[in-house]
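A protein chain is absent from this complex, but the other protein chains hold their places.
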Amino acid sequence: MTMPLPADRLLKAYRVMKTIREFEERLHVEIATGAIPGFTHLYSGQEAIAAGICMHLDDDDYIVSTHRGHGHCIAKGCDVTGMMLEIYGRADGLCKGKGGSMHIADFDKGMLGANAIVGGGPPIATGAAIATKLDGKGKVTASFGGDGSSNQGTVFEAMNLAVVLQLPTLFVFEDNGYGEHTGTDYAVGSKDIAGRAAGFGMPAKKVDGSDFFAVLGAAGELIQMARDGGGPSTLECTTTRFYGHFEGDPQRYRAKDEVANFRETHDCLKRFRAQVVDAGWLEASQLDALDAEVATDIDTAVSTAQAAPEPAVSELATDVYITY
Amino acid sequence: MTMPLPADRLLKAYRVMKTIREFEERLHVEIATGAIPGFTHLYSGQEAIAAGICMHLDDDDYIVSTHRGHGHCIAKGCDVTGMMLEIYGRADGLCKGKGGSMHIADFDKGMLGANAIVGGGPPIATGAAIATKLDGKGKVTASFGGDGSSNQGTVFEAMNLAVVLQLPTLFVFEDNGYGEHTGTDYAVGSKDIAGRAAGFGMPAKKVDGSDFFAVLGAAGELIQMARDGGGPSTLECTTTRFYGHFEGDPQRYRAKDEVANFRETHDCLKRFRAQVVDAGWLEASQLDALDAEVATDIDTAVSTAQAAPEPAVSELATDVYITY
Amino acid sequence: MPVKTYRDALNETLHAEMERDAKIIILGEDVAGGAGGTGVEEAAGGIFGVTTGLYKKFGKDRVIDTPISESAIIGAAAGAALAGYRPVAELMFADFIGVSMDQLYNQIAKFRYMFGGKTKTPVVVRMPTGAGMNMGAQHSQTIYPIVTSVPGLKVVIPSNAADAKGLLTTAIRDDDPVVFFEHKALYPRKAEVPDGDYAIPFGEAALVREGEDVTVVALARMVVFAEKAIDKLAEEGITCDLIDPRTTSPLDLDTILESLESTGRLVLVDESTPRCSVASDIAGMVASEGFELLKAPIKMVTAPHAPVPFARGLERAYVPSPAGIEAAIREVMAS
Partner (left out) sequence: MPVKTYRDALNETLHAEMERDAKIIILGEDVAGGAGGTGVEEAAGGIFGVTTGLYKKFGKDRVIDTPISESAIIGAAAGAALAGYRPVAELMFADFIGVSMDQLYNQIAKFRYMFGGKTKTPVVVRMPTGAGMNMGAQHSQTIYPIVTSVPGLKVVIPSNAADAKGLLTTAIRDDDPVVFFEHKALYPRKAEVPDGDYAIPFGEAALVREGEDVTVVALARMVVFAEKAIDKLAEEGITCDLIDPRTTSPLDLDTILESLESTGRLVLVDESTPRCSVASDIAGMVASEGFELLKAPIKMVTAPHAPVPFARGLERAYVPSPAGIEAAIREVMAS
């Protein structure tokens, strides 16, 4: 197999995935201390999906995300310290501490917002795609959602509208096996999310979401099609989450060893490392070096966030409107 | 071809279709006089669909209907005088004059209501189906909707839920070519409504809605499947409406001769008459006799409605609650 | 000044603003006349004709017919706004917020705040509202209290053609999300409409009548009914201030309080149902911020706590009437 990406891009991809992993693993620890407000949904285990798709996007392309949005933010280029500050509810967070984990947005990076409403994002994605289609610069919008979101009516409406208007949109469904506690096979009548796309008139692909290169390849074709005016498409990525639905979830609905096994068999980072090293595309040492850098980045983010001040109470009713 | 129904049932079917036709043609005339409040959506042209499906249902089976619901009501057994009274906004109407054309219901007949919200009915149909499934008597619920409704998120949610819970529900889509002014082929991304069912995991059939026997046959199989515990299904019926979206609609979005042609080529009543007479299943004279009876029924309904009193103003705030 | 209908005033405003700003796009059901038919192009301009001519002038990229998918319509407006456009979306009837409410109240309304002020959301959602045409319980509602309760939204309810133009102009140019209610019964009503660029600031009530005895506050079609009642009472020498807030969010409470300084008596007329209504909202604020000004109990004239009935006589009885307003004014005068 020839190198799917030049070395620097491979390193970039690894860095993104590793950063997401470290970010989430560290949150898992910090949340347990009670230092972080609210409830948080971790992306560990799904890194290859955000990374494989966002490798094809630049700052002028858009994404909309979900309650489990940290990975999408990082892959789209959000600053991890700004994110961490937001998750801690700090004044200098990406959203000034008013949004939190489920509402991180960064418009300079084309990140139009995580969303705490399941199915809230896809309609918004169609609007961003209407905008970029009018702009005519070949920009696309990727709409991230979970298996559970594939049962929300708003999502179907968005998929149909995207086809009707031939919008440059990629509807991504990350099937991690559960919507909260409920199994995908129970909640998705057809047991096949990608299969729904045909009913709206768009092509779809289904890939193993723990295989970065599989995601990269499928996303690349579909995104290029959108850029070329070929309209919307759907990408289903099977995956798993290494933690509970939210931090604190006892996960009694999951078999004891389910996660342990997945960490063995479906860890996208292990898999990527093996692939690139075995193929001789990168040296293990290069990856080790990145691991160290990423660890420092996350340390910095956390220590910065811990030390940072909360927003002033005077901010309580600001930014509700521009003028009122 | 052997007789698909005994003669009395054939006569019943004709009577239903003819009653719907006469009811609507007469409304078309009366509405022009300004005697009828609000705006009314006529079912003329689609009669074979309501009739072909409801021939399989009895009073303990349920239907939910739409803004274009007169045909469904009549096919399900609602009294035409009670309906006419309601459409005129009279005190003795099926809903005491409080509902009107878009909100006719008759619970004794298993008619759970027309609905002025596109996509409002299908979720309600799933609930009725949950109930009959729990009752365990093999009763089914038919959910009527139009091509336009097939783009409403609530409808997809209902279809998926029906599959997840294996509910005895038939989702009927009457594709009359338009959702208000907008063409089906424009608004339905896949240009194929029946094709959507697969994405939710249910079987579907597509028939010519102007052919009573085609509808009867397809509906019969799908309804029997539901009665037998085989779960939900979708039936798409292609059809046309002989009048505007609502009475008063100038229909500039339709080619001049479109309706004239359809009245020639797709009139389910002409077609039924030819089929049953040519096959020797019924005598033309039997149908003529029914035509006369139906005409009288509609005359009675209209004259009764015209003479009837409006609800008393004292009824304004009654029946909001049972106790308050 | 030229005399125009409320409908035409809205239509000419959409034309003028779209001319001025290429970032403005229109989307909704049948707004381009219904795509995909066998008949003429742009067969209509929305079912009430407010978007007439836009499709022919600005084309299908800027005037977008949508499927019957209200969540997608409002959501698309939200996303287009985040991506730099100025969408003007149409809900065919205000009653349909039920199938699009999340995008309105959880998304559009909250973006700016949730995202720490890092974005603007210049969305206008137009929605015909109100009873009076026997359209029944699901096509006749005045749900502006629900929208007024939502922080982040601005809410506009014009009562005449001139305000329709002036307020829609402001709504389209505003960088915050605006829910713009158009009363169905007002579409054919005519009034003098200023030519050229005409923008009315939000949060500035109109003093429609001036008087001494009672302060009457009314919105949309109720302004027309209140005028009737007030003009009739004027013949008997009972005179009223008639205040049309025009926007309920922001609300111009000051003008109401100023009027109360001279009258001390307040009648609130609101076509919506009584509970948690704009009438009770204003009454509550006055009872808290203008209590000393009140000489008599506040009187609210609203629809009953019931859905909108279909039958002609019932619907007529449902909607507040000039006679009901007159009686209310006499009552506060007497107390």
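Just so it is clear, A, B and C label the chains in written order, and each chain counts residues from 1 on its own.
As a convention for this text, a contact is a pair of C-beta atoms (placed from the backbone, for glycine too) under 8 Å apart; a residue touches a chain by one contact, two chains touch by 3 or more.
Quick caveat, the model's predicted, so the values are computed rather than measured.
Visitor: Which of the displayed chains are touched by the chain that has been omitted?
Guide: Result for the missing chain's touching partners among shown chains: A, B, C.
Visitor: From the list A:L11, A:L27, A:V64 or A:A116, which touches the chain that is not on show?
Guide: Reading the full complex, the residue touching the unseen chain is A:A116.
Visitor: Among B:A129, B:V188, B:L290 or B:A305, which residue is in contact with the omitted chain in the full complex?
Guide: If we include the chain that is not displayed, B:A129 is the one touching it.
Visitor: Looking at B:A255, B:A289 or B:V320, which residue reaches the missing chain?
Guide: Answer from the full complex: B:V320 touches the omitted chain.
Visitor: Please give every residue of chain B in contact with the chain that is not shown.
Guide: Contacting residues on chain B, toward the hidden partner: 62, 64, 93-99, 103, 105-107, 112-113, 115, 117, 120, 122-134, 141, 153-154, 157-158, 160-161, 164-165, 318-324.
Visitor: Touching residues of chain C against the unshown chain: what are they?
Guide: Per the touch rule, chain C residues meeting the hidden chain are 71, 95-99, 101-106, 109-110, 113-114, 136-138, 145-146, 148-152, 249, 251, 272-273, 275-289, 291-292, 294, 296-300, 304-307, 309.
Visitor: With the missing chain put back, which residues of chain A would touch it? List them for me.
Guide: Residues of chain A in contact with the hidden chain: 37-39, 89-91, 95, 97-103, 115-120, 148-149, 151-154, 178-189, 250-256, 258, 310-311, 313, 315-317, 320.
Just so we're on the same page, only the chains that are shown with their structure count from here on.
Visitor: Which chain maximises the distance between its CA centroid and that of chain A?
Guide: With centres defined by C-alpha atoms, farthest from chain A sits B.
Visitor: Rounded to the nearest whole Å, what is the centre-to-centre distance of chain A and chain B, using the mean of the C-alpha atoms as each centre?
Guide: Chain centres of chain A and chain B, defined by C-alpha means, are spaced 45 Å apart.
Visitor: In whole angstrom, what separates the CA-based centres of chain A and chain C?
Guide: Comparing mean C-alpha positions, chain C is 40 Å from chain A.
Visitor: How many angstrom lie between the CA centroids of chain B and chain C, rounded to a whole number?
Guide: 36
Visitor: Of all residues in chain C, which are in touch with two or more distinct other chains?
Guide: 66-67, 69-72, in rising order.
Visitor: Taking each residue of chain B in turn, which ones touch at least two of the other chains?
Guide: Only 151-154, 186-189 qualify.
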